[in-house]
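Reviewing the structure listed below.
Note that one protein chain is taken out, while the other chains of the complex remain in position.
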């Protein structure tokens, strides 16, 4: 896979942004391999993402940032540029359900997900063998009901030491404290096992069974301090009928959870997800 | 299409129900063209539906009922039998959105939906020409905010005069009073423009846009006194993205609404939907 | 809906195209409301579509064309610009199945499809009342097996007189002669009732039933001289099972056909479909 720089911008909308940015790129010979724009007319906000072949621009990232800064200031841009050669560092957190964890480990191992996994953190010992077989460090951090603060201090420390770009709650089942949610805003991804906003909170498949819905689903979203209310990255559903028990729903739901989480994570690490207020623009 | 009798049964579950019923049918030479069973293990309830070629049994419906009654009593069955030659009489109610109305009228006119439509009732005059072009009477019953009772008394009278088996709220947009909901329990079908329980109530597409969901949907359900909380017959969804405005969602949603309502109505008139507590068994 | 100009470009890929075009637009103050780009790396071809608020540029279409021509020549562009105020003229052709025809007429009548329908042409008289009730001229052109040439000469004449931008074969079921396919290349849209390339040609649902597939589908494509082999605009599917007869497949398939044709036509008239060799880029 060729090396690319990815330039991601959001700013107030006005005439001339695309011209200015594409001029800048063209001036230096930058070959754009993928370009996406979005004007949110209601919010009057503009979103833009470019992939540029790294070998066509006479810049490293630092020089790019310096050269681009004046334009960014002029248009009041919220922006960054990333390098496909610098793989994102993704910490996985799991509990007692293995399906999302195994799925992500396999996508990583087979080279589909181009990330580093510095470690897996779990409040149970169950998956130590599995994770260590993949050559990844496993940290067991039990969550003590009576002293959650200490547990999450430990989690935070491990995430810091891992120098993580992103944390994935792969069915972690514990609620992160607000300080962690805020510190890593837009960088902690959760998979919730319902099509939110239906069935937020605990036991969504039980809620779904009780209500008699004909579709179950899963939602991948950024974690915020408010439970299951963060910006949604992706969702999907699975048809069910009266023949399905709660156990069937749990089983069928796992496949949806895996698929939605893997897609959401992929888009996140490719810098395709832009958050504005509580919603996402996903350039997929 | 050959003439069939449809025998629909629900009762407490125990050994021997299928044997008794199928014996009864076999004894009289009844040729079963479709058979469906469901055991709800949690509710300990049994559901059963048979289609029988009418020409193979030496019965009309009245004689069938008489002959079958002892079995029904023995197993405490909630049951009925219907005749495919007696088309269900379906009153359509509409407001100012035509898509569901046009869709159902076409399915009826083309012979796909084997029903009678004794009349269309609307709180607006907009679709009189359309409906009358189809040869169907159109009743304009404005809903006066200050005297809803009189309006709905009129609606009830028209439904009674139409000798309706079923009423379809084809985006009717008015809330039926509790007395009508109760009188026609399990016989009034509504299409709600969200995947319930998300976004019940008014302006679901606006709610969906606000929340930033990646799927919109529609739900076909029986109307009960509690708004948008009745037994769900069918649901479906449509993928959306940041590029879709509320207007786009409204437009895309219409196709889902049409499809879900048409399916739900089809299953209802074919006696495929059995209600138990607040959930449905759909033998589709 | 605000008035927009749509600028559609395809050309050999190289550095600087986006910069040049967006500079051009920015220079004249053009407010871009939607921009889409695609680089086909294998074909080394570039595709671009912009929607621009008409009130922000000091041009009518003719002046735009003059001003833009030098850029188009420099990059060897295949290009055009259209005006949302000039509705596309779409001739519908039908045979004896009404579902696609009724669907498109309703989308037109309700304002969803912003087109003109100068006339409907059919080889049967069946839908004259329906079409004329919509206030649209109906031309009955029977297709005589022994003299198809004369029939299609008449069709061609009617299309010419209608000054049509586009012809939609809404389940027309007759094969257009090669001269018409070539004359209107990229402007005749067909709906085929299978997921091509499976089950090209006659009776696709019978073929699907025979093969025992678990999915049926429909394909919207541009007509070319080779039957069912033109560039595909959109496809969709519907799940089926052993319980479905051929008649069920025909019925279920209709809903897929309607949906896929309506989407394909919408994208076509919004100038979102770019053909390159035998494939499409769809900026939807």
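Letters A, B and C mark the chains in the order given here, with residues in each chain numbered from 1 onward.
Convention: a contact is a pair of C-beta atoms (placed from the backbone, for glycine too) under 8 Å apart; a residue touches a chain by one contact, two chains touch by 3 or more.
The shown structure was predicted, so the numbers you read here are calculated from the model rather than taken from an experiment.
Student: By the document's own contact criterion, which visible chains does the hidden chain reach in the full complex?
Tutor: When the entire complex is considered, the left-out chain reaches A, B, C.
Student: Among B:37, B:134 or B:203, which one is in touch with the chain left out?
Tutor: Only one listed residue reaches the unshown chain, and that is B:37.
Student: Which listed residue (C:34, C:153 or C:236) would be found touching the missing chain in the intact complex?
Tutor: C:236
Student: On subunit B, what residues meet the omitted chain?
Tutor: 15-16, 18-20, 22-23, 25-27, 29-37, 39, 41, 56
Student: List every residue of subunit A that touches the chain not included in the displayed model.
Tutor: Touching the chain left out of view, subunit A contributes residues 98-99, 102, 106, 110, 112, 133, 251, 254-255, 259, 262.
Student: Residues of subunit C in contact with the chain that isn't shown?
Tutor: Residues of subunit C in contact with the hidden chain: 38, 40-42, 47, 195-199, 211-215, 217, 231-237, 241-243, 245, 278-282.
In the analysis below, only the chains that are shown with their structure count from here on.
Student: If each chain is a dot and touching chains are joined, what shape do you get: line, ring, star, complete or other?
Tutor: complete
Student: Averaged over CA atoms, how far is the centre of subunit A from the centre of subunit B? Could you give it in whole Å?
Tutor: 41
Student: Which integer distance in Å separates the CA centroid of subunit A from that of subunit C?
Tutor: Centre-to-centre distance between subunit A and subunit C: 37 Å.
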